[in-house]
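Here the structure is laid out as structure tokens; the discussion comes afterwards.
Of the protein chains in this complex, all but one are displayed in their positions.
Coming up: chain A.
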Amino acid sequence: MSWVWSHLDLIWSSTLAHVALCVPAIVLGFAVSVPLGYWASRSAGARGVLLTLGNILYTIPGIALVVLVPVVLGLPILNPVNVTIALLVYAVAIMVRSAADAFASVSADVRGSARAQGFSGPQLFWRVELPLAGPVLLAGVRVVSVSTISLATVAALVGIPSLGGFFTDGFQRSFLTEIITGLVAVLLLAAVFDVAIGLIGRALMPWNRRQRLSSAAAASFTIPVPQTGGR
């Protein structure tokens, strides 16, 4: 433990570096996946192509992608952007499927009724479909967040600072404390992100929270709850 206390500075700076690699990948991954997922939910052809592409991208080994990105984009090998781009590729590969499922989960009844009230196409997307896809999108972002934080440790293999540095350094020196420190830090960071994303979701989707509460309360009193329009 004394090693941990004497290296708090290093742990903190590695954590910040790790966060700096991950956050843009998660945010951009979300931003790219939402329109792609929406497209996939509207057209069976697009769905087939996009999801297959996602699967193929996801099978590329992490280390290969981190090495490949600078070659393809012509960036210097030690640029952290390489890692973020590689993480972005994986994030999109996972998130497109979630986003497609999220938009497919929006009840056709609700969508049809909203159209009948006079929502225009863009209004329907921003005010009805996107918010209603929210819970499934949120679940997707949580998976992406955890997977991105764990994947970002490969940055250490190409000499870019991250929490992965504790693994490579610890292995080279056969120093278990350092490896465990890295492991715990990654787990803690992933947990913090997960809680933060959950809180953002609760703040943005109060209807989802209350509905769940009410059905849970009703279930505990065994009062029959009338079903909503959504099926």
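As a working rule, a contact is a pair of C-beta atoms (placed from the backbone, for glycine too) under 8 Å apart; a residue touches a chain by one contact, two chains touch by 3 or more; residues count from 1.
The rule is short, and it goes like this: contacts and distances are computed from a predicted model.
Asks: Looking at UniProt, which of "Phosphotransferase family protein", "MerR family transcriptional regulator", "ABC-type quaternary amine transporter" or "Phosphatidate cytidylyltransferase" names the chain that isn't shown?
Replies: According to UniProt, the chain not displayed is called "ABC-type quaternary amine transporter".
Asks: Which one touches the absent chain: A:Gly48, A:Gly112, A:Gly159 or A:Gly198?
Replies: Hidden-chain contact among the options goes to A:Gly112.
Asks: Touch as defined at the start, partner being the missing chain; which of A:Asn79, A:Gln123 or A:Thr177 qualifies?
Replies: A:Gln123
Asks: State which residues belonging to chain A touch the missing partner chain.
Replies: Here the touching residues of chain A are 109-110, 112-120, 123, 128, 131-132, 134, 205, 207-208, 210-211, 214-215, 226-230.
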